[in-house]
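As you look at this complex, bear in mind that one protein chain is not there, while each of the others sits in place.
Showing chain A:
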C-alpha cells in the first residue's frame, strides 16, 4: 500500500498527548506525532516508510471518550483528541505482550548475533520485562542458510512482516510472504522454497536491514558487526512515493 499523497488542503489539528499540547497534520497517525515529539511508544511492526499492519499491538494507547484501546500506528489524529500513552495499565499490557513474544519462539540473547542491536531485546528492557512468567513454547524451527549472503532463523522471528512489506513495497520483488496460520505462521521466500533457490530475490538485503531481531542476518558476521542500518528506508520510501 503506498503512502497517502501529501495534500495541499490538509488541515492542521491540535491534540493533547500525555498532557502535552501538540499540533499535527490531519493525515498523520498518532505514532508519527509521538515519534516527532519524542514521546516514547514501543512498536515493532510499525516502521516509517512501510505500510501499516497493526500487528504487534505494542503501540496501544488510551483515547478519552473511547472505551477500547486503539493502536497508535493505525489511528489518525483528530481535533481535540486526548491521548494517554503510558498509563499503568498500558505498561502492564505491553510487558505481557513482550513476554508473549519471548515465550513464542526461541529468543536466547546470549547466543544471538543481534545481541545488543535487537529491537525485541530493547523493548524488553524498556518495558521492564525482567523475566517471562509463561512457559516457552519450545517449538523447533529450521535455519535457512542457503542464500549466499543472508540467513533466516525462524526461531528468532517475531512475524512483524517488515521483511514482507519492504520487499514488496520498496524493492518490488515480493520474495517474502507468510504461510500457515496461528502460531504456525512462518515467513517464506517464494513458494516456501529455500532462500538460495529463490528466483525473485534480488539480494538487495533490505529485509535484513529492517528485521528487528536476529531472524534475518548477514552470513558470517559477528555480534559487533551485525548492526542494522535502517536510514535508507524513509529516503527510499519518499522518493518512491514522489514518483
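One rule holds in what follows: a contact is a pair of C-beta atoms (placed from the backbone, for glycine too) under 8 Å apart; a residue touches a chain by one contact, two chains touch by 3 or more; residues count from 1.
The rule is short, and it goes like this: contacts and distances are computed from a predicted model.
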Inset, instruction - Name the absent chain as its UniProt record does, using one of the following: "Cation-transporting P-type ATPase", "Branched-chain amino acid ABC transporter permease", "Gluconate 2-dehydrogenase alpha chain" or "NADH-quinone oxidoreductase subunit F". - result: "NADH-quinone oxidoreductase subunit F"
Legend entry - Contact with the hidden chain (one of A:52, A:109, A:149 or A:204): A:52
Inset, instruction - Check each of A:185, A:223 or A:236 against the chain that is not shown and name the one that touches it. - result: A:185
Legend entry - Touch list for chain A against the chain that is not drawn: 52-58, 60, 68-69, 71, 74, 92-93, 96-97, 100-101, 103-104, 133-135, 137, 158-159, 178, 180-185
